[in-house]
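Structure first, then comments.
Yeah, one chain of the complex is gone here, protein chain that is, but the others are all in their spots.
Coming up: chain A.
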Amino acid sequence: MDFVLSKEHEMARTLYREFAENEIKPLAQELDEQERFPTETVEKLRKYGFLGIPFPKEYGGQGCDTLSYAMCIEEVAKVCGTTSVVISGHTSLGAAPILKYGTPEQIQKYFVPLAKGEKLGAFALTEPNAGTDASMQQTKAVLEGDHYVLNGSKIFITNAGYADTYVIIAMTDKSKGTKGISAFIVEKDFPGFSVGKKEKKMGIRGSSTCELIFENCIVPKENLLGKEGKGFNLAMNTLDGGRIGIAAQALGLAEGAFEETVKYVKERKQFGKPIAKFQNTQFQLADMATKIKAAQLLVYRAAMAKDTQKVYSEEAAMAKLFAAEVAMEVTTKAVQLHGGYGYTREYPVERMMRDAKITEIYEGTSEVQRMVISSHELR
């Protein structure tokens, strides 16, 4: 067992950090205030290959491993939660399932442009009546000759409106329950497909989260992703991978808030000395740092497990559960240690606290992670 990162990983991290500091951090507050999608940043992400990190080079990716990808999300999330979720929504949710389940034609047509970052991806499972209980899919896909006709809607879809390629989960045979669910690749211009209203959110406000609407949407038969009836497995498997990305996001938010806090408590003086000199401050920081390191180990372990093991759902669930709760706790304490200033939007910690909350909810709530973990432990 070796807890030292390889040279490649160290180098990759330095690159991600510099990019995040120089290109992403300056925009973070503005994106949040204006609830604006970072179009210009996405362009840069594409240019520097940030949208295809864990994908093979022969398909236009960067040929790195999941750990590098997690570190990228971590570094970006340290300075901007919004941008980190644009990357992970695209990579783990939008692109990864096409590589894993796609036919060679689908990979060429849809995956390669995603891995290269020429196109942006999204993934749509959630519906008004199917959130945690994803099996309650109401969107229908009916085969008519050479195409499927999709009807229904999805809610809370990350990157909606900005993505070019969507992986859509829909019911092909309701009588079969979860075995009647299938996945489809839908292009943004398919007839009958439209994007609804953008949600107004507490955090990650620059990321786009919208409803998707299918009204007799025509999807060519060859855009069925994987086999008919295998969509539920595909979705669950995709989420396992996605959870590593969200865990890394949570980790980054906690680290970012922690770094800001360390800086602040050294500067801010009360009672004639920096607040860092008060033992309460020190102990709070000690707890925060320890929890962050514990979360980091879980996140990295899950990333390694994905690269080396067949099954990694439990590792991914543990990493997401723990990192998200650490992010919530650490960002809350960070605001506290900033005092009244922490509550203002002049300082980034309140934004990080708002951004942290979503990591306990999306890609499966913390409760879902506990279900996954306990089901493995009780097996």
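Criterion: a residue touches a chain if its C-beta (ideal position, glycine included) is under 8 Å from a C-beta of that chain, and two chains touch if they have at least 3 such contacts; residues count from 1.
By definition in this document, contacts and distances are computed from a predicted model.
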item	value
Undepicted complex member, UniProt protein name, chosen from "CoA-transferase", "Multisubunit sodium/proton antiporter MrpC subunit", "Acryloyl-CoA reductase electron transfer subunit beta" or "Cytochrome C"	"Acryloyl-CoA reductase electron transfer subunit beta"
Residue touching the undisplayed chain, where the options are A:P128, A:P191 or A:G339	A:P128
Residue touching the undisplayed chain, where the options are A:K47, A:K174 or A:K263	A:K174
Residues of chain A (touch criterion as defined above) contacting the omitted chain	127-129, 138, 140, 151-153, 174, 196-197, 211, 213, 215
